[in-house]
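Take a look at the structure below.
Note that one protein chain of the assembly has been removed; the remaining protein chains are unaltered in position.
Order of writing sets the chain letters: A, B and C. Residues in each chain are counted from 1.
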Amino acid sequence: MATQEVRRPYPSPEREAADDGVALLRYMLLMRFLEERAMNLYRQGKVPGSFYDGFGQEAVSTGAAYAMAPEDRLCVLHRDLAAHLVRGVEPARVLAQYMGRAGGITRGRDGNVHFGDPSLGCVGMVSMLPDMMLVATGMAMAFKLRREPRVALTWFGDGSTSRGDWHEAMNWAGVQRLPVIFVLENNQYAYSTPLSKQFAVDPVQRAGAYGFPGVTVDGNDVEAVHAVTREARERALAGAGPTMIEAVTMRMHGHAAHDDMRYVPPELLEEWSRRDPVERQERRLAERGVDVEAVRNEVRAEVDRATEEALAMPMPEPSQATEGVFCEGEAVPLGDGRPVR
Amino acid sequence: MATQEVRRPYPSPEREAADDGVALLRYMLLMRFLEERAMNLYRQGKVPGSFYDGFGQEAVSTGAAYAMAPEDRLCVLHRDLAAHLVRGVEPARVLAQYMGRAGGITRGRDGNVHFGDPSLGCVGMVSMLPDMMLVATGMAMAFKLRREPRVALTWFGDGSTSRGDWHEAMNWAGVQRLPVIFVLENNQYAYSTPLSKQFAVDPVQRAGAYGFPGVTVDGNDVEAVHAVTREARERALAGAGPTMIEAVTMRMHGHAAHDDMRYVPPELLEEWSRRDPVERQERRLAERGVDVEAVRNEVRAEVDRATEEALAMPMPEPSQATEGVFCEGEAVPLGDGRPVR
Amino acid sequence: MTTYLEAISDGLREEMRADDRVLCMGEDIADFGGAFKVTDGFLAEFGPDRVMDTPLAESGIVGTAIGAAVVGMRPVCEMQFADFIACGFDQLVNVAGKMHYRQGLAVPITVRLPSGGGFSGGPFHSQNPEAWFMHAPGIKVVAPSTPEDAKGLLISAIRDPNPVCFLEHKHLYRRAKGEVPAGTYETPMTARVARPGEDLVVIAYGAMVHTALEATDDLDGARVEVLDLRSLVPLDEAAILDSVRRCSKVVVVDEANRTCAAGAEVAALIAQRAFEDLDGPVVRVATPDVPIPFSPPLEQAVLPSVDRVKEACRELLEY
Partner (left out) sequence: MTTYLEAISDGLREEMRADDRVLCMGEDIADFGGAFKVTDGFLAEFGPDRVMDTPLAESGIVGTAIGAAVVGMRPVCEMQFADFIACGFDQLVNVAGKMHYRQGLAVPITVRLPSGGGFSGGPFHSQNPEAWFMHAPGIKVVAPSTPEDAKGLLISAIRDPNPVCFLEHKHLYRRAKGEVPAGTYETPMTARVARPGEDLVVIAYGAMVHTALEATDDLDGARVEVLDLRSLVPLDEAAILDSVRRCSKVVVVDEANRTCAAGAEVAALIAQRAFEDLDGPVVRVATPDVPIPFSPPLEQAVLPSVDRVKEACRELLEY
């Protein structure tokens, strides 16, 4: 698992904007098609347990992850598949992960989006939300202590803002002015719980009381998310401390595959479906003269190939179930010392 | 322990202001003299473990507790001895508590200010700060659900604001607009940790982001603390929700008896000693024509009597050490159904 | 026939009808009826004051429940999964557990913990946390295996003046079925002989009672007793010792991670108090000390299976 080979490069933030726009679309599409495929596999009984997706929120993970450099470190959350793809996780391994196959990122040990590829500088989330806020804060703390020009970033949901760890991370990051970016994915619901039961005031307004800016961005505009994250990253690198970004979006599917979302007013879904982030970026690129259909076809073909590949992967060996609880060798830091991507 | 007899009444908030001023002084003096006595007993080896006091902060617990009605409920913190006295705890039982005697409020089971007299409507704190924030919030929640015109109040320190439970309580109280009052006792330090290492922005400024007001008050002016708490109580009763009160004060002694406070600049102590809350209230009352010396003498005599009484109390029986882990009878609510004081 | 899940709903509903101090708190339990639908329909019947959707905050849930309990309510908290109690651990262990001993104040809260594995829930949706709370004084811990007991023990838990962890095994929710008495009744916090026997006793609780029964149903003609603990705190020592006295051979089955689990306590108790009655080692079958893996072949490899229990019993019978 801790294979640390050099992986294929990913688009650098220094690229041309037009080119970036296509890359952004590509990752959003890849996330969407992969999740759609995974949902089919789930319906076919090939994905054990439950299945969670980020339909309608693809811009948030894509835009933010794309603004990060290879040496930055990410804690990726459950609606943020695109972040893994941006970092370079192969689609086949994602599908294998969902299906609990030996070739999945966690080799069947964990499910769903509970993974991170250490060689790509990502820590997989734990279910307990938003525990990863503190992990990201700790990574940023190490960067600052070592005077490395690197940034940590993590996502979290509107519901997650209610837990104590959220506060401890915000406070810590503020006191120490750490190079960390917190992306609040405000998708209107936490499972069935609407914002009004979660907080009295939008949490982005709390940022100031922790000593750093909170900015709200249209979470369905991938270029806007990208731009605002890039700025936050520059602030962090300049020693100006953390930024909280609130990306306003909508969870267009149920909390998980079993959830019929009765509790969401249909008008709300309708309204948000008109703001679909993928279609929006497609329209934008079409105006810029990009052959969007070609990109879609390319991505679709990639997902088809990935599906075949993943389905060919074996299930893990039962005999391995008890291996690796402890690290027996050297502790290899997350993607350390190497161009992780 | 769960004796629920009717206890002696305590001064009602409806009393005359002048009269109140004396009562306020009386409780501040009682706290101060009792703690001074306890410190002597500690030095004589009669108080096991450690010893914590609230020297210089007497106005905060006195003023706030005095604004609460008998039917209100309090979670009292470690610098807030006066709150217990205001509620009606007998001084002898406080000294017995410190000394681990059978007649102490917890009968030797817990030490220091870790006590609450259930029959007086108080819950004793646990050490884990600020866990009681949530307990107070829960009491307020019950009051609101039952539509009872009652308020819960708790104190907490500047350091305590960093912990997750603080946030969970603030958020919950805000979402549900609960009749709860949070008193931040900003005494400049958490053990040896100064404010600057604890937070980037004064926590009173966070209150707004939870949906309720945060007000700052001179924590060394007992009448001011009393007035602001009374207002907060009225807001709560009117259904307007929580208030956070920041009482700015100074911890004039070490964190506990063993702490020499090397880390506090002497100038700071000197500056604050000029603002001593007891002397301030004495000056104020003297101007109002009160015979302050008489009050002092009265209180001193009370503490002498209490000391004798406490010293005469036996230590608890070892055979009782394992009793009462579980409640075997009826669950009697905190001072329920009776005029608790 | 009522399912284990329906029995829990039923018990909770009946007790809410019987006692208006009872209220439910948890994430997504009102409008949505709970992740497992235990409180489905409760909002309509009891209203939002008694069926409360809370913010996503487990310490908040436990802590505010404690506050409400000490002023006279009887809160029933739902953890969406038992695993999340780790986030409310301090309030439960330090505030609720020690309250009565320290100050004679009762904390009548019930914490419902949907626990256990077997359906690819992975490392964070499959845990059996009961031993943590057995090792925390002042907290009762019950873990029913049948619908009848699930209902009765939930009612007992709610009526108990102490904090009670109510372990409801997710894998039993729809699998375990049985007759359930109507109305309210209390199941005592004592063990129950699930099947009498005399050659060997398998001691278990929760889902493992079913594994034990299945494993020993037809074990080469041996008459195997199955003792269903039902309650872990208090632990029915008399019943355990009695079974051991009669059977002389013991297998303790526990779905939790082996080290310091409930099974360890039971085995240690027997090793001290029933040493003379033993005709063989006290055998434990448990999940090894690994996080519960997600993928079915891995998960099946670690959870105690019918086959593993069978094998352990056979070996011990031959001892």
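As a convention for this text, contacts are C-beta pairs under 8 Å (C-beta built on N, C-alpha and C of every residue); 3 or more make two chains touch, one makes a residue touch a chain.
Just so it is clear, the structure is predicted and the values come from calculations on it, not from any experiment.
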Touch partners of the unshown chain, restricted to the chains that are shown, please. A, B, C
Looking at the whole complex, which of A:L134, A:M244 or A:V264 touches the chain that is not displayed? A:L134
Answer key for A:R32, A:R79, A:R93 or A:H114 versus the chain not shown reads A:H114
Can you list where chain A touches the absent chain? 1-2, 73, 105-106, 109-110, 114-116, 118, 123-124, 126-128, 131-143, 145, 152, 164-165, 168-169, 171-172, 175, 324-334, 336
Just checking the interface: what residues of chain C touch the absent partner chain? 83, 86-87, 89-90, 93-94, 97-98, 101-102, 123-124, 131-132, 134-138, 233, 235, 256-257, 259-265, 267-268, 270-273, 275-276, 278, 280-284, 289-291, 293
Spell out the interface residues on chain B facing the chain that's missing from view. 48-49, 100-101, 104, 106, 108-112, 114, 126-129, 159-160, 162-165, 190-193, 197-199, 263, 315-322, 325
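The definition used in the following text is that only the chains that are shown with their structure count from here on.
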Can you figure out the chain closest to the middle, judged by Cα centres? C
Could you find the chain whose CA centre sits the greatest distance from that of chain A? B
Distance-wise, how many Å sit between the C-alpha centres of chain A and chain C, to the nearest whole number? 36
By the touch definition above, chain C meets two or more other chains at residues 54-55, 57, 59-60
Tell me, which residues of chain B touch at least two other chains? 164-165, 168, 171, 175
